[in-house]
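For this view, one protein chain was removed and the others were kept in their places.
Presenting subunit A:
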Amino acid sequence: MSQAAGPGTLPPLTAPSATTGLFEVFRRRYLLRLMVSREIAARYQGSVLGMLWSYINPLSQFLIYYFVMGFIFNLHDNVENFAIHMFCGIIITGIFTECLGSGTRSVVRNKGLVQKMALPREMFPVAAVLVSAYHVLPEIVILAIACFWMGWTPDPVGMAAMVLALLVTITIGMAGALMFSAANVFFRDVSNVVQIVNNLVRFGVPMIYPYTMVAERFHGQTELFLANPLANAVLLMQRAFWVGTTDSPTATASTDLPDYLFTRGVMALLLSLVVLGFGQLVFSRLENKIPERL
């Protein structure tokens, strides 16, 4: 009983499972860091090319769209620097689909830990999301190099647009990862639904087609198109990189980007935060039954 101290120094009597969800995850940063590095190691376990796959995947996607859309649908003529235009979109949809895909599987894949250790279970989808976000850094470097080569000079407004775009994407990706990771425990069908969502996302943003086309064809309905936070993120990303590579950036910005781009971006971020809150709510509701259903 040597350790028994006076009641003043004792830790409080609390519910052992009491967690504050996402906040608790970011309070335990050391554990989160270990989980992230573990995820990175585990994701490429047993693969010969390893980390290279995270470059090959977007690259192959890039080439497919580049040739099919560019040459067959003739977008090279219609859109200036179409490759850069598209790559901005590929980066954003890439983060999102990665977040959703690996986030959804995260809880089920970490069965062993979930059933035996007490830790905030949000840790698993959050780690998966951070890994996905981490993979995007080299892609942005590649994009920036390509842009420099095309005569782009970075501007502070553009960089702010990039940060906002990434924030929106990661927030909405985390919201999806939270919701679907818990739901996937109950019905493994969820991962198939996520596949469909991921396919849809690539066509719901101005990536393989320019925003001007949306403004033209859906005249009056563009607000609906722009309600999608990811569409805003892609447009912000294009503001950050693609616009600066065109012959006349101001002209491009006025025709190829919607008005009030930043206001829309901030609104998209707020919307994403609301969805994230909803995701946390869903996760907390389902969490109780997770260990017994795995």
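Quick note on the criterion: a contact is a pair of C-beta atoms (placed from the backbone, for glycine too) under 8 Å apart; a residue touches a chain by one contact, two chains touch by 3 or more; residues count from 1.
Everything that follows uses one rule, which is that contacts and distances are computed from a predicted model.
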{"item": "Among \"cytochrome-c oxidase\", \"Protein translocase subunit SecD\", \"ABC-2 type transport system ATP-binding protein\" or \"MarR family transcriptional regulator\", UniProt-listed name of the chain not shown", "value": "\"ABC-2 type transport system ATP-binding protein\""}
{"item": "Contact partner of the left-out chain, one of A:13, A:48 or A:196", "value": "A:13"}
{"item": "Identified contact with the non-displayed chain, of A:59, A:119, A:160 or A:213", "value": "A:119"}
{"item": "Those residues of subunit A which, in the complete complex, touch the missing chain", "value": "1-4, 7, 10-18, 28, 30-31, 34-35, 38, 41-42, 45, 110, 112-119, 288-289, 291-292"}
